[in-house]
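A single protein chain has been removed from this complex, and every other one stays in its place.
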Amino acid sequence: MSTISETPALGLTHLGSEDTGLGHRGPESKSIVVPYGFWLFVLSDMVLFSALFASYATLVNNSDGGPTTSQLFHRDLVAVETIALLISSFVCGLAMITAKRKNMVWTQIWLVVTGLLGLVFLGIELYEFGTMIAEGAGPQRSAFLSSFFTLVGCHGAHVTAGLLWLGTMMAQIWAKGFQPHIMRRLLCFSVFWHALDIIWVAIFTIVYLIGTLP
Amino acid sequence: MTEHDADQLNVAPGEPHDSMLSETISYVIGLGLALLLTGVSFWVASTGVLWGPGVATGLVVLAIAQMGVHLVFFLHITSGPDNTNNVLALAFGVLIVVLVMVGTIFIMSHMNSNMGPMQDMTNLQAQRG
Amino acid sequence: MFGRLTWGAIPFHEPIPLITSIVIILALGAVGIWITRKGWWPYLWNEYITSTDHKKIGVMYIVLALVMLVRGFADAIMMRAQQSLAIGASQGYLPPEHYNQIFSAHGTIMIFFVAMPFVIGFMNFVVPLQLGVRDVAFPTMNNVSFWLSASGALLINLSLFIGEFARTGWLAFPPLSEKAFSPGVGVDYYLVALQISGVGTVLTAVNFVTTILKTRAPGMSYLRMPVFCWTALASNLIMLAAFPVLTVVLAELMLDRYLGFHFFTNDGGGNSMLYMNLIWVWGHPEVYILVLPAFGIYSEVAATFSGKPLFGYRSMVFATMAICIISYMVWLHHFFTMGAGGDINAVFGIASMIIGIPTGVKIYNWLFTMYGGRVRFTVPVYYLIGFMLTFVVGGLTGVLLAIPPVDFVVHNSLFLVAHFHQVIIGGVVFALMAGYTYWFPKAFGFTLDERLGKAVFWCWFIGFHLAFMPLYVLGFWGATRRMQHISDPSWAPWLNVAFVGAAIIGLGIVLTVVQLLYSIKTRDQRRDITGDPWDGRTLEWLTLSPPPHYNFAVLPDVHGEEAYWTRKQTAIKQDQLIDEPDYQPIEMPVNTPTGVIVAFFAALCGFAVIWYIWWLAILGLIGAFAIFVWYAWRDENEHIIPVEEVRANARERRRIRMEHLHNLSQST
């Protein structure tokens, strides 16, 4: 169609012909575009968490006469949670490696382990929330607790969503095999799962460790 | 243009691109470092050996280090030329995160110290006294 | 069973909303019947509602924006009427509880459902074309984004019929917006609607940043991108960074209202200043989300109609990115009067003014684009010049507001109201009208009527100045915003002038509709056959008007800074097209009902949450998850356009192009 061009001799590809920045080779392939978009989404999620952290930092001292950080948090539980999540992330990486080699059995095994460890994490978190609420330290007690439950709960909600996604992914891999679009989604899932780890590092440091320093 | 060409110049975030062994090793190193840093964090927070006021700073540094480990070994974000766009996006994200957190904390701490109830209590005493 | 929803929620006893509701329902019914009669539903469904074509989605966004503009304007004229009537002893015709809903709805609708969809609509329509590609990075998600915005708009308008809208201003500050002071459903409507459309906006941002950074025609390096694409990139980066904060702050308020949390309450240690802080972390960048693409539109218009490349392209790009970053560092200027202290106020004040520097550079670059040009006084150029005259004054008052000691006396006054309408109408709305005229032929294949277009311009230009200049004066006299009643009778003349101004704007809006209908009627005389009606410089003018679904049969190869202009000039010189390329079959995304269905569940769920109908909310969530799984299960995302069809279209296109080329080379 519309092909008025001043230098018809030049072909379509410009590989190495011009040093004008990325993108001179035309649109990237889907295997780049899709995860990149997802990466942007993850970054915007990080911004979301930064607002929650900012709220928490502002309100952490507003306990309104109620319990404060050092009375509520138990480091040993948090340590277990952290290790569960870390190993889950690691195993998710293993699943990616086996998936790339199209090894169905091991991929599924690693994904199951990933999910189970995620469940362990979630279980401990729910247990912690449960005991706090039972002790009268629920989110309605004070601004500090509102912001605590919202920040940590939002991470927990992300983990829950991740687990639902993981289940869907496993079913898809099982039913459809390692097709390119399934692999792209699996890659996105792993990015998501690792990102949750990064956020958790911030949470356990800021909320649980710094919060309970003497 | 084939996907293969593209892959040489540009990679997707999170995508490991080596042999099985080196990929696995990368994850293992990542896990090891992360566990180590986590352990150190918990130790730093509970030991009495260290100078108290410095502990919080130390913990923040450890957390940042650990995030770096996750980014490099799990998310495979490196400084290589193929990663430019991923890193740029990350840099933008980090900038915004820092602005939101530092800005808010900076502003709100001033607000609270100028107007918060804490200061009123001291005033109350000053007035009464 | 139905939560808090009872018959009492319907405004049987209030004539104004009741009559409005009935009229709107009748009008919608009539449109529905008309479409059914004409048998257009299948067409609408296939070509628009389920379309993944960025151009169609762009058009839908703009239609949404125009419809909501009418709604937002109806609110505005009601406010102006009230303020002209309710002076001194009179209380006017709107009681406070009604008036307060109106200004809240006006601000909310104008920002979220007029300006945003308008801007996003243009980015949709233009960016992929200017980048020389076939669609955005994620076409299906694009459709979902649109429908999420639309369901947000739906919910807000539903509050007119069922229940009430918020009475807390367009940013719903607590503690006023907390349950204790606003127990009704108004604030819930506000919160839920904005959350839903906010998700759509984040998805849009992901989509467009990816599109611009990762999918461009071969040879289009960053510094060859048209300025509109740069501004779109900047705008979407801000969206990506700012909207999550809005999500958080609204979610926190929801938790306060629904579950008794204490983020911003007066009791329990809540801190309402935090809300102010966070909402402006989003709110300030938001205005640059709107104005940056507007600057992009002016850049395209200035270059095209001056017959010259944009002056200082690089500094334009640099200024755009500078504004993008600095816009994130100034939010405190909205609450200088909270008492943060001299240091903080000064730092944020100065940071705010600094934005004036790159903005000024942009103004001068447009100025020097015209210098040495051959300026064609078309409708978009009217808007460009009207903008340059209006916006600099609005910018001046903005800089004044950024000086804390000045803001201490004009904060929240009508001076502020005049400032932001001046930059929004003079900056954003003028650009949107210019863009509407400029790209209309590309979208529909025929131009809009010039004379009526100029009449519309004069209505906006004169109307704006009459409606808002008096407010600067009143602001100096101590008139404050959001007043349902005016005590000082000496303000009446100025308020009346403002009313007349608003009425003239209203006339402009009516004339816009007339212009559209008249242009459709006379479309055969105003066909754009060449695809390049304005002698354009960017790639969208390379293809047909309207472009085929796939935009370009072969992705254009870009050489030089002005992708299309360069190749057009060379071709004119050589008086020939290049040899026919080797056509390939084209893969295009298929239509999808996902967007409408997701939006349906989102709206349902939102409505249920507003009215505390929990079973329905849960049903909605399950529905949404089911959609997700169902959607994730699909394999076929694309259909193939056979090479014969591509080739046939392209040949026809080449023939027209050849003729056009001859005419051009004859004329120069």
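Lettered A, B and C in written order, each chain numbered from 1.
We adopt the following convention: contacts are C-beta pairs under 8 Å (C-beta built on N, C-alpha and C of every residue); 3 or more make two chains touch, one makes a residue touch a chain.
Everything below uses one rule, namely that contacts and distances are computed from a predicted model.
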Among "Dihydroorotate dehydrogenase B (NAD(+)), electron transfer subunit", "Sugar ABC transporter ATP-binding protein", "Ubiquinol oxidase subunit 2" or "Ribose transport system permease protein", the UniProt name of the subunit that does not appear here: "Ubiquinol oxidase subunit 2"
Partners of the unshown chain among those that are drawn: B, C
Hidden-chain contact residue, picked from the options C:266, C:496, C:576 or C:649: C:266
Among C:307, C:546 or C:581, the residue in touch with the chain that has been omitted: C:307
Contact residue for the chain not shown (choose from C:257, C:411 or C:654): C:411
Full-complex contact with the absent chain, from C:376, C:521 or C:655: C:376
Contacts of subunit C with the absent chain, listed as residue ranges: 91, 96-97, 100, 167-169, 173, 175-176, 181, 266-267, 272-273, 306-313, 315, 335, 337-339, 341-343, 345-346, 349-350, 353-354, 356-357, 360-361, 363-365, 367-377, 381, 385, 388-389, 392-393, 396, 399-400, 402-406, 408-413, 476-490
Residues in subunit B touching the chain absent from view: 114-117, 119-120, 123-124, 127
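The working rule: only the chains that are shown with their structure count from here on.
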A-B or A-C, whichever has more C-beta pairs in contact: A-C
Distance from the mean Cα position of subunit C to that of subunit B, given in whole angstrom: 35
Gap in Å, rounded to a whole number, between the CA centres of subunit B and subunit A: 14
Approximate Å spacing (C-alpha centroids) for the pair subunit A, subunit C: 31
Subunit B residues counted as touching two or more neighbouring chains: 85, 89, 92-93, 96, 100, 104, 108, 112
Shared-contact residues (touching 2 or more other chains) in subunit A: 12-13, 22, 25-26, 28, 32, 34, 36, 40, 43-44, 47, 51, 54-55, 58
Sites on subunit A touched by subunit B in the complex: 12-13, 15, 22, 25-26, 28-29, 31-32, 34-36, 38-40, 43-44, 46-47, 50-51, 53-55, 57-58, 75, 79, 82-83, 86-87, 89-90, 93-94, 96-97, 100-101, 187-188, 190-191, 194-195, 197-198, 201-202, 204-206, 209-210, 212-214
Residues of subunit A that touch subunit C when the two form their complex: 1-8, 10, 12-14, 18, 20-28, 32-34, 36-37, 40-41, 43-45, 47-48, 51-52, 54-55, 58-59, 62-64, 139-147, 149-150, 164, 168, 172, 176, 179, 181, 185
Subunit A-touching residues of subunit C, taken from the complex the two chains share: 133, 137-138, 202, 205-207, 209-210, 213-224, 240-241, 243-245, 247-249, 251-252, 255-256, 259-263, 265, 267-271, 274, 278, 281, 531, 542-544, 552-557, 559, 566-571, 574, 577-581, 625, 628-629, 632-633, 635, 637, 649-651, 653-654, 657, 661
